[in-house]
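Yeah, one chain of the complex is gone here, protein chain that is, but the others are all in their spots.
Our next item is chain A:
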Amino acid sequence: MQIYLPIAEVSVNAFTLIGLGGLVGVMSGLFGVGGGFLITPLLFFIGIPPPIAVATGANQVVASSVSGVLAHVKRKSVDFRMGGVLLAGGLVGSWMGVWVFTLLQELGQVDLVVQLCYVVFLGLIGAMMLQESIRALRRSSKPGHRKRLHQHNWVHRWPVKVKFRASGLYISVFPPLLVGLAVGVLAAIMGVGGGFIMVPAMIYLLGMPTKVVVGTSLFQITFVTAFTTLMHAVSYNTVDIMLAVLLILGGVVGAQFGTTLGAKLRAEQLRILLALLVLAVCGKLALDLFLTPDNLYVVQPGIG
């Protein structure tokens, strides 16, 4: 069934969009990532103009993360205090990121910077997570090994300590603020919620337990992407509500399945899966940069 999108001004198959939303929804519920890093390139691929794909992708992420976060709230796996601190940093970062984005646009080469950002961050994070989770799997198979709650590193020596009870942490407020800020900047430049950066940062930098990481990340993503959607709608008129509704339809259902599935899988397995997924997307983007493209020419609307 073909449907004409009023803002994107293209006609696409409605079922393709619902399926796409569903796929990303499962990812969202399973890993606590908003799925923006998947949905945005996938929308490019089916012919949605990039600015509309980015803005509408953000709107879709709002829906799937609301759905996901509610499921996590019921399971009491959201650290609201930590989420609030991350969010405060995230909103400031997102605002800064939009400013950087505009600057890059004036210089040209926005596409390249965005693509390079994807390759570098996805590559680093994917490799780090894969290595860590393989090590964790090996360790847990050895009997008699005592697991520590979390690693203590330099992050735990900063001032202004706050108790994050749900995470079982007593650390300075600055590391989560800075993590939120950095993710916010990157999220705005890359046009995603930032969950795929947030989740590893929470695990490896802040030392949060995996069980609360997903819920807390979704909580933060909900608000950051809502902010991004509104900003895009107001300043660029690039949110296509028809496209968003179709993606959301698949997305919300997918997110519920993902959350259910996530409760049944082991944390280490989850991490390996996410690591492989992140590396796959990274590999695809890197190939696009290095291989000779089929078409050397690119058409962009506008003569800015």
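Quick notes
Definition applied: a contact is a pair of C-beta atoms (placed from the backbone, for glycine too) under 8 Å apart; a residue touches a chain by one contact, two chains touch by 3 or more; residues count from 1.
Heads up, the rule we're going with is that contacts and distances are computed from a predicted model.
This complex has a chain not shown, and the name its UniProt record holds, of "Cytochrome c oxidase subunit 1", "N-methylhydantoinase A", "Membrane protein" or "NADH-quinone oxidoreductase subunit F", is "Membrane protein". Among A:N59, A:S94, A:S167 or A:Q220, the one in contact with the hidden chain is A:N59.
Seen from chain A, the chain kept out of the figure touches residues 1-4, 6-7, 9-11, 47, 59-60, 62-68, 70-71, 74, 108-109, 111-112, 226, 229-230, 232-235, 237, 239, 241-242, 244-245, 248-249, 251-253, 255-256, 260, 288-293, 295-304.
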